[in-house]
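What follows is one structure encoded as structure tokens, with my remarks underneath.
Only one protein chain is missing; all other protein chains are in place.
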Amino acid sequence: VSFLKNAWYVAAWGREVPTEKLLPRILLGEPVVFFRDEKGAVAGIEDRCPHRFAPLHEGTLEGGQVRCRYHGLEFNGAGACVRNPHGNGAIPSAARVKSYRVVEKDLIVWVWMSDESAADESLIPDFSFLTSVPDTARNTGYLPTAANYQLLADNIMDLSHVDYLHPTTLGGGAMTRSRPEVTESGTQVRIKWTVKDDVVPPSFAHHMPDPNAKADQTTQVVWYPPGYMNLSTSVEVADGQDICTNNLHLMTPETEERTHYFFANTRNFVQEDGEFNRMLDTILINVFSEEDKPMVEAQQRNMGTSDLFSLRPVLLACDGGAVRARRTLETLIANEQAMRAQP
Amino acid sequence: VSFLKNAWYVAAWGREVPTEKLLPRILLGEPVVFFRDEKGAVAGIEDRCPHRFAPLHEGTLEGGQVRCRYHGLEFNGAGACVRNPHGNGAIPSAARVKSYRVVEKDLIVWVWMSDESAADESLIPDFSFLTSVPDTARNTGYLPTAANYQLLADNIMDLSHVDYLHPTTLGGGAMTRSRPEVTESGTQVRIKWTVKDDVVPPSFAHHMPDPNAKADQTTQVVWYPPGYMNLSTSVEVADGQDICTNNLHLMTPETEERTHYFFANTRNFVQEDGEFNRMLDTILINVFSEEDKPMVEAQQRNMGTSDLFSLRPVLLACDGGAVRARRTLETLIANEQAMRAQP
Partner (left out) sequence: VSFLKNAWYVAAWGREVPTEKLLPRILLGEPVVFFRDEKGAVAGIEDRCPHRFAPLHEGTLEGGQVRCRYHGLEFNGAGACVRNPHGNGAIPSAARVKSYRVVEKDLIVWVWMSDESAADESLIPDFSFLTSVPDTARNTGYLPTAANYQLLADNIMDLSHVDYLHPTTLGGGAMTRSRPEVTESGTQVRIKWTVKDDVVPPSFAHHMPDPNAKADQTTQVVWYPPGYMNLSTSVEVADGQDICTNNLHLMTPETEERTHYFFANTRNFVQEDGEFNRMLDTILINVFSEEDKPMVEAQQRNMGTSDLFSLRPVLLACDGGAVRARRTLETLIANEQAMRAQP
């Protein structure tokens, strides 16, 4: 098992952590419980009481402190035990749990999984576009998936799959016909599909003046380590006028074989229609949960615990982006492990 | 895997072994089938035919003999094959299964899991209080649980948990405020909570002259190896007059990670009301299955296959009884294994 440790990971949507609620989530194999302190800031601490190893998320939250439901020890957001109701009330020095650095930004709860001292907020990607549209022009979703997070990233980095897996919604054949261009910038990998006068995917065609007309289209994915992708699509409606969507596909490892898949979608059209937005919500969840998720989970079952490259996959023209992203992550992890091994 | 082998274990309530029925149960990892012989005495033999390893409990019981449902070999309560319907009917000398020494006493079916020769009935704890009350003043239950039996024993040995896990029924805060006294006598561990003029738990308060009044209370648990606990509680109603309950919590390992949890309850009040007794039955089962069981199973999941002490738990004032019981059992198992290792 090797994950990039010095990295910000998406732990949850902010809305998943309402006031007075405890949200348990396993990240990189570690059980964490998230909650809001008295000022509303999100905290994340180890979800396992050091006394008898009860899950803290079964407890109660009061004044930003979590009380274990088993024998009543209380912990704050820094992981310190702040109350021992037993005996003389002295708090043993070992009575503390791991705490994590947490930042809430752009509707997302980010968590730093390694030493807090190395956590640098400026490394968090800028996804502020999420809040620059009306609420009725944005969808956000969460889909726990039984597959390695890199398989889910590969899925987004090779969007030709929409033509085969999503032919009635997102695919129209143009992505396969296109020749994507892959570029790298620092640790980011960018892949861009430019389509001239080709079939418009069903989900966009509805919003075109002539649903059957062909159009110029541009799709771009920017990958950030360890597994975040910003996917933007624009379809030309008229000269210099585009309909666009901007999407996030954020993959956080739960374990080596399970992923927390967060997704989001914003658009520059039909922005004020709440009913349309709810319909779109349903469609997106359907597509991801009924088409992508079963396929990627089947891949995982067929691959078992083997690493992708160890199985010698036949690589095609469409794999360029995914392979570059995998190689970048591989290098980052190797470098990090080499640093740790130094005396 | 190490269990105390030279010990009486609770296999079942006697009522679980009706005449002409076969009861399968895995004890300490061994499959055993229990049934009554022609005189009504309970027998226990290996639940696996030596011919083709079919489970004997799927067979039929006639005249105290079990006939295998696969090819018809018949076995008696001593584990001997007494009929081979095939060929010339000769019974191969290897055609026998392990039999166990079984004693039915105080409504309980006790089984000795090691060599029968070492089985000494006088070592069985005296739980005759169970039969000294009317049937309508007694409840007995069984709850298979996915946790190590020692975690379930710890649960009873540290009754401060009632204040956090059972606040609406058994807990009122007094147990946490109390300073329990732990004493040892031979291989028994006794823990006693003495409470003066404190909140009465909801389940007792109903039966007090003034449900809101505070009262003196005494709670005591006596632990017997390998995992039997007699819990008695008395609450002073008036000078020299108490309402009392006497409970058993009997933990038999199914495997390292599963337990047969047997419990019983008797009381010295409302002894003749069958309807009240049935209501109490429902409440007890609810509390144990909806509150204790999920908590202890979550503990087990968080601990995996690790031994408790290897995880370096933070020990509190309330852990005294549980730790003594664990240390006693540890010593008994170590001594037993040392004896076996001798030439």
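The first chain written gets the first letter, and so on, giving A and B; residue counts start at 1 in each chain.
Everything that follows uses one rule, which is that a contact is a pair of C-beta atoms (placed from the backbone, for glycine too) under 8 Å apart; a residue touches a chain by one contact, two chains touch by 3 or more.
Source: prediction; values computed, not measured.
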Given B:G87, B:G186 or B:G240, the one touching the chain that is not displayed: B:G87
Chain not shown: contacting residue from A:D154, A:E236 or A:E257: A:D154
Residues of chain B (touch criterion as defined above) contacting the omitted chain: 31, 48, 50-55, 58, 67-73, 84-88, 92, 94-95
Residues in chain A touching the chain absent from view: 154, 158, 160-161, 163-165, 176, 179, 294-295, 298-299, 302-303, 311-318
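Keep in mind that, in the parts below, only the chains that are shown with their structure count from here on.
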Rounded Å distance between chain A and chain B, as computed from the means of their C-alpha atoms: 47
